[in-house]
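A single protein chain has been omitted from the complex, and every remaining protein chain is retained in its original position.
Up next, chain A:
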């Protein structure tokens, strides 16, 4: 079965490209990025701010079951063209990772399918590779640092 989400990360480059085809019309795909309530649902995070316009910005926050904040991220929006593109920065707060630059392009494929291309540029090759290695833990859920700790101990 062909994978719907693809990642292209060349060795020795400080960028990567994520592509995904959706069984959704372009407008609905874009709406999932535009409406804070919907972003909250699929990103699994609280949206504190989402100001979709040039010179706008956003702020996300995730808490664990005890109410402790385990993840905070923010960014500035540079371009916001409905059903076409979003250009923004992304910064994870209280982490050693530098801000990254994201180019999101939305395309219509057919009447009810669409495609997202997410081009991410990192500060350095080393940072890109670190970010790539991190989410094994994150993908499971936010409050599960145990596995990551074990992996880190092996390094």
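Here is the rule we use: contacts are C-beta pairs under 8 Å (C-beta built on N, C-alpha and C of every residue); 3 or more make two chains touch, one makes a residue touch a chain; residues count from 1.
Simple rule for what comes next: contacts and distances are computed from a predicted model.
Colleague: Could you tell me which of "Parallel beta-helix repeat-containing protein", "NADH-dependent phenylglyoxylate dehydrogenase subunit epsilon", "DNA-binding transcriptional ArsR family regulator" or "Tripartite tricarboxylate transporter family receptor" is the UniProt name of the chain missing from the displayed complex?
Modeller: The correct option from "Parallel beta-helix repeat-containing protein", "NADH-dependent phenylglyoxylate dehydrogenase subunit epsilon", "DNA-binding transcriptional ArsR family regulator" or "Tripartite tricarboxylate transporter family receptor" is "DNA-binding transcriptional ArsR family regulator", the UniProt name of the unshown chain.
Colleague: Touching the absent chain in the whole complex: find that residue among A:9, A:81, A:98 or A:126.
Modeller: Missing-chain contact among the listed residues: A:9.
Colleague: Write the list of chain A residues that the hidden chain touches.
Modeller: 3-7, 9, 18, 20, 22-25, 28-29, 31-32, 38, 41-44, 116, 131-136, 138-140, 144, 146-147, 150-151, 154-155
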